[in-house]
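One protein chain is absent from this view; the other protein chains keep their places.
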Amino acid sequence: MTLPDVQSEPDVRGIGIDEVGISGLRYPVSIFHAEHGKQDTVASISLSVSLPPEQKGSHLSRFVEVLDEHAGELTPQSIPTVLQRVRDRLDAHSATLAIRFPYFLRRSAPVSRASALIDYACGIDGSIHDDVLDFAISAGVPVTSVCPCSKAISDYGAHNQRGTVTIHAVPTWSDGTDHLWLEDLIEVAEASGSSPVFPLLKRDDERHVTMAAYDHPVFVEDMVRSVADRLRHDPRIVRFSVEAVNDESIHNHAAFARLAWPPSHPETARW
Amino acid sequence: MTLPDVQSEPDVRGIGIDEVGISGLRYPVSIFHAEHGKQDTVASISLSVSLPPEQKGSHLSRFVEVLDEHAGELTPQSIPTVLQRVRDRLDAHSATLAIRFPYFLRRSAPVSRASALIDYACGIDGSIHDDVLDFAISAGVPVTSVCPCSKAISDYGAHNQRGTVTIHAVPTWSDGTDHLWLEDLIEVAEASGSSPVFPLLKRDDERHVTMAAYDHPVFVEDMVRSVADRLRHDPRIVRFSVEAVNDESIHNHAAFARLAWPPSHPETARW
Amino acid sequence: MTLPDVQSEPDVRGIGIDEVGISGLRYPVSIFHAEHGKQDTVASISLSVSLPPEQKGSHLSRFVEVLDEHAGELTPQSIPTVLQRVRDRLDAHSATLAIRFPYFLRRSAPVSRASALIDYACGIDGSIHDDVLDFAISAGVPVTSVCPCSKAISDYGAHNQRGTVTIHAVPTWSDGTDHLWLEDLIEVAEASGSSPVFPLLKRDDERHVTMAAYDHPVFVEDMVRSVADRLRHDPRIVRFSVEAVNDESIHNHAAFARLAWPPSHPETARW
Partner (left out) sequence: MTLPDVQSEPDVRGIGIDEVGISGLRYPVSIFHAEHGKQDTVASISLSVSLPPEQKGSHLSRFVEVLDEHAGELTPQSIPTVLQRVRDRLDAHSATLAIRFPYFLRRSAPVSRASALIDYACGIDGSIHDDVLDFAISAGVPVTSVCPCSKAISDYGAHNQRGTVTIHAVPTWSDGTDHLWLEDLIEVAEASGSSPVFPLLKRDDERHVTMAAYDHPVFVEDMVRSVADRLRHDPRIVRFSVEAVNDESIHNHAAFARLAWPPSHPETARW
């Protein structure tokens, strides 16, 4: 029996669609980088293509087929392959991929050197339009932040809290292994807080972290500027954005700051 | 045309169902209390009945009808009415209601007295079995907590963070207005932290809160004990549970403590 | 005692910040529109200003002060006032406001006319740069969607599911009451699905909705095109975007489509 192919029927409204695809797909993936090695994690994935005005629908099962083929090894080098493969399978003009996953690194405590794993909320985004590839990586990094105002105005103590510094960066493309990777973003983000956050601290470490953080108070404004200051002259980066969010310990809301680099023109449409 | 009533058909498996109903219903509600007045907020609601072994299904539209009739004024006194009405409309043996909503109180800063609203994650739970009514209220309250260990082992500073203290309490039933209400739970929970959290603090207030919190360091263990110590002899309470969770500022995980009062037997089934 | 004003100190890094402010603030708000009346609901709010390169920090308590003054009546006309007030209080170049809230409308079932409230995930966004005001409204609307492919290839039945159609629109500015409001977006989004979703359906209604939906199968592609077809010639709209997401009933992931109008150039930076 030949079943009708409804998706391939024509549409007469003359309206092209920027993205059609699947989202919220959980999948085990292996993130691979030549220098930093391979890591098995679980991702949430969206994958889409553009649809021309004259075509009624997209064939969504093909997205899962392509992902299943490539989830075993996702690398900076393999993303273009995935995008081209999706675009070819769907006969589309452009394709877009967004992957979000926890990325784990082993962290040693500053004094005892006791170690355990800590997770960062990372992502890989890629898109291809007219054979032009766009590629970005991101990392959301927990930090401790001590409030400079609270410290300056108080005889003792200072409110502090967990904050998150998130960097999105478009790397300069490179076929070598010297290009930017998640570890680089994580390092810069961690250095922007009053102290990194640790998975495991013994008493000597807690003393060290408490005093080191108190010695380096930062606002959310300082965190995004610190990241921008480090990244704006980095030859491995075309452009980036950074956001810092503090889950204020003395308030029931968050404080945040964000900036994009190079500075965007205020008239840029946000929707 | 008479449509078949599938729900009223018999089921032959002989298996009664503890709860059948609706959940995740957002609805504007008015929370009313004789002493504390009326507050308009938005709730997430679940409402259910038991189903006897011989009946195939429940008529879910009736839950929404009953809620729509009573959402305009929910009071400690009206909950039994809602439960009885649901039980009657569904011809059921028992009925259960759970309402979760943000509850707002105006809070003044400790020095400047500048004020704004702050939200608490509150709830009302009720159930009726064989004409026996069970009723509970709950409040999730943000607090600041300064770590006693960090303070004791450091020459200066102390890590602190936002925590949440959540109390569930079964009040002694009372027809008067002297019974326990949300404000009572919120007050006890706030007093258990190093400092309350505020919606609005000017510089003088921030200095006050920073030092007051540093002067009263507490572990999550201290917070649940402080609440228990205050509530265990309260004649308005039959039983309660309390949980404290700290979003640790130096870690990427939370610290928590919880207890139930009177102490539960460890062999109690949790599922 | 005069406390130091750390935020007003200079910063030497020469990096301006696009947005500094507060986010995740829950607040009761009244949404008012001249034609559609007033509605009390609970919002999640972010409010921010730009910070020039030479200033160290922003004074976050002022955001809450301004919100507390204006939450009692938020209207299309009052948003510019809030933005100007924030900008003036913070002595900033630009200001941005984002409000998200459930918005409730009473909906009658198609046959029985039984009615109850249904919630839509709405939003108001505003920003001001150099005295240029940008303003947008949004609505996320649940719909039923029946799959055209499943219907066409099956002898009977068709998979269907709840979907969500979200429209962001920048209205043409108007001082009159004829401008676009949330009800307009909701109506267009609901009409794009196979059937609206209802809070309360009796048996006659369920029969009606089941068959009406089966008679109007739509893909996510059809939903965004239907919305675009209705809105692209609407003189009350400057530009809009629309996204449709289906929580696929036969899959463990979602299907989605999105488009912006006028069509955006693919080279537009996304970060």
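Each chain carries a letter (A, B and C) given by its place in the written order, and its residues are counted from 1.
Going forward, contacts are C-beta pairs under 8 Å (C-beta built on N, C-alpha and C of every residue); 3 or more make two chains touch, one makes a residue touch a chain.
Treat the numbers as computed from the prediction; the structure is a model and nothing was measured.
A.B. asks: If I consider the whole complex, including the chain that's not displayed, which of C:S44, C:Q84 or C:S150 touches that chain?
C.D. replies: Selected residue, touching the omitted chain: C:S150.
A.B. asks: One chain is left out of this view; which of C:I118, C:V165, C:M223 or C:I237 touches it in the full complex?
C.D. replies: Only one of C:I118, C:V165, C:M223 or C:I237 touches the chain omitted from view, namely C:I118.
A.B. asks: Go through chain B and note every residue touching the omitted chain.
C.D. replies: 3-4, 6-7, 11, 13, 15-26, 46, 48, 51, 56-58, 60, 64, 94, 125, 127, 129-130, 132, 134, 136, 148-149, 152-153, 168, 170, 219-222, 224-225, 228-229, 232, 239-241, 245, 252-260, 263-264, 266-267, 269-271
A.B. asks: Over the whole complex, note the residues of chain A touching the chain we left out.
C.D. replies: Given the touch definition above, chain A has residues 3, 5, 25-28, 40-42, 61, 64-65, 67-68, 102, 104, 114-117, 119, 199-204, 207 touching the missing chain.
A.B. asks: Extract the touching residues of chain C with respect to the undisplayed chain.
C.D. replies: Interface with the chain not displayed, on the chain C side: 118-119, 142, 144-146, 149-150, 153-162, 195, 197-199, 201, 203, 206-207, 209-211, 213-214, 247-253.
Quick note on the criterion: only the chains that are shown with their structure count from here on.
A.B. asks: Can you identify the chain nearest the overall CA centroid, using each chain's own CA centroid?
C.D. replies: If we average C-alpha coordinates per chain, C lands closest to the whole-structure average.
A.B. asks: Which chain's mean C-alpha position is the greatest distance from chain A's?
C.D. replies: Farthest chain from chain A, going by C-alpha centroids: B.
A.B. asks: CA centre of chain A versus CA centre of chain B: separation in Å?
C.D. replies: 35
A.B. asks: With centres defined as the mean C-alpha position, give me the chain A-chain C separation in Å.
C.D. replies: 24
A.B. asks: Where in chain B do residues touch two or more other chains at once?
C.D. replies: 119, 199, 201, 203, 207
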